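Reviewing the structure listed below.
One protein chain omitted, others in place.
Letters A, B and C mark the chains as written, and numbering starts fresh at 1 in each.
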Amino acid sequence: MKHITYIEDMNKWKDDFRFFYNVKVRFSETDMYGHMNNTVPFTYFEEARIEFLKYIGFMEDWVKPEHETIPVVADLQCDFIKQVFFDEEIKVYVKVKKVGTSSIDLHYMALDSKQHVCFVGRGTIVQISKKTGKGVAWSEAMKARLDEEVTSYHLA
Amino acid sequence: MKHITYIEDMNKWKDDFRFFYNVKVRFSETDMYGHMNNTVPFTYFEEARIEFLKYIGFMEDWVKPEHETIPVVADLQCDFIKQVFFDEEIKVYVKVKKVGTSSIDLHYMALDSKQHVCFVGRGTIVQISKKTGKGVAWSEAMKARLDEEVTSYHLA
Amino acid sequence: MKHITYIEDMNKWKDDFRFFYNVKVRFSETDMYGHMNNTVPFTYFEEARIEFLKYIGFMEDWVKPEHETIPVVADLQCDFIKQVFFDEEIKVYVKVKKVGTSSIDLHYMALDSKQHVCFVGRGTIVQISKKTGKGVAWSEAMKARLDEEVTSYHLA
Partner (left out) sequence: MKHITYIEDMNKWKDDFRFFYNVKVRFSETDMYGHMNNTVPFTYFEEARIEFLKYIGFMEDWVKPEHETIPVVADLQCDFIKQVFFDEEIKVYVKVKKVGTSSIDLHYMALDSKQHVCFVGRGTIVQISKKTGKGVAWSEAMKARLDEEVTSYHLA
């Protein structure tokens, strides 16, 4: 498998995931080359990320119109390992790799029904103020919850 | 050409359009059948509609966060006349067919570079209150501007 | 509820559905007005339609590259009944309304988790030849299977 800068040891990296979200490749997500279009994994990453953020209890506030902060994507990347086709059932895994002051680095892994890695990715999200657009530090409770995710994976 | 319920006389109907917006079929808008996916014209209709609403001076207020009303789509339909392929340049025409108290009925026509009709459509949009979700009648100025559009087409 | 041309009696029309497909509104499917964008139901209709076509055994051939025919959408429409928001779980129902020589008229109904109708729709699909682009009549087996769907709903 090709070298991917954010993965040191693929087997360890794979074992480190717990949380996943199921998607199925839609017909409208294919393109005239007959496979899933390259823009689609980023939508799957977003869905998996949001489900993960709901799971750790962060999303509820972030969708309230009156809430002061929202998460934004600072960067995002995807490495395509094998072609994916219409109707394939994909598990999109998410894990917290690193917790910053107001940001987290998330890693993603997509497995097909035969447990083959189809594509992988990573990206940073930052909590910002809706008014100023500047980063807002995690509260202690949020920080603790995020650290727990990092730790639990590494101990597992 | 097949019968389309909202078109009485295709030639007259075609002649009645003035305003159009250019789009080009994106690679990500094709599907594995090799042509433009059937969900895509609705995106083109939205783009053409918004350009039209900008042209008649309605859109500026409708994108202000503090403005009281927004336009919503009440219904939408599309009849597919010929297959459309990657990279085709399409002109999407829009006209006002009827003006209601708080709504307008818009018609759409898409022509390819050879002036062939690719797909046509129609749909009603309604001005609603962000707070109540209920229809809000056009102001007299808005009504006058809309009537002008209907009339100008029919006299032309 | 507003008048919808393809629905005579809403209660009977609703009772006539059996098959449904679950979708959840993605974050990327919302727009700056805060709700599901109006282009999205057509993607849901496509997903529900394809699941239905798999269920009646038609889809398998239609995704084989060497197969002679494909289904294409001849027309499509949607009536929006109530606003739909991020993360809502929607059941998209599909039924066969009428069987033509090479076409079927499908109806769609989307219910939210409280069983409220969010949007409804209809559209015709046609089996065409990949080579000629012309309609290809249903085989007797396909016709029989389609008639069964129409009948079973009406007897139920």
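Definition applied: contacts are C-beta pairs under 8 Å (C-beta built on N, C-alpha and C of every residue); 3 or more make two chains touch, one makes a residue touch a chain.
Since we're looking at a predicted model, the values are computed, not measured.
Using the document's definition of touch, tell me which of A:M10, A:V73 or A:V150 contacts the absent chain.
From the options A:M10, A:V73 or A:V150, the contact with the absent chain belongs to A:V73.
Quick one: which of C:Y6, C:F19, C:W62 or C:F86 touches the chain that's been left out?
Counting the whole complex, the residue in contact with the absent chain is C:F86.
Considering the whole complex, not just the chains shown, which residues of subunit A touch the missing one?
Against the missing chain, subunit A presents residues 2, 4-5, 32-33, 37-39, 42-43, 46, 63, 70, 72-80, 83, 133.
Applying the definition given at the start, please give the residues of subunit C touching the unseen chain.
27-28, 30-32, 34-35, 37, 39, 86
Against the chain that's been left off, what residues of subunit B make contact? List them.
Here the touching residues of subunit B are 26-28, 34, 43, 46-47, 50, 63, 65, 86-87.
Everything below uses one rule, namely that only the chains that are shown with their structure count from here on.
Top contact pair of chains, counted by C-beta pairs?
The chain pair with the largest number of C-beta contacts is B-C.
If you fit subunit A onto subunit C using only Cα atoms, how far does it have to rotate, to the nearest 5°?
180
What's the chain with its C-alpha centre farthest out from subunit B?
Max centre-to-centre separation from subunit B belongs to A.
Please compute the C-alpha centroid of subunit B, do the same for subunit C, then give the distance between them in whole Å.
Subunit B and subunit C have C-alpha centres separated by 23 Å.
Report the inter-chain centroid distance for subunit A and subunit B in whole angstrom, where each centroid is the mean of the CA atoms.
37
Got the subunit B residues that touch at least 2 other chains?
Each of 32, 37, 39 in subunit B touches at least two other chains.
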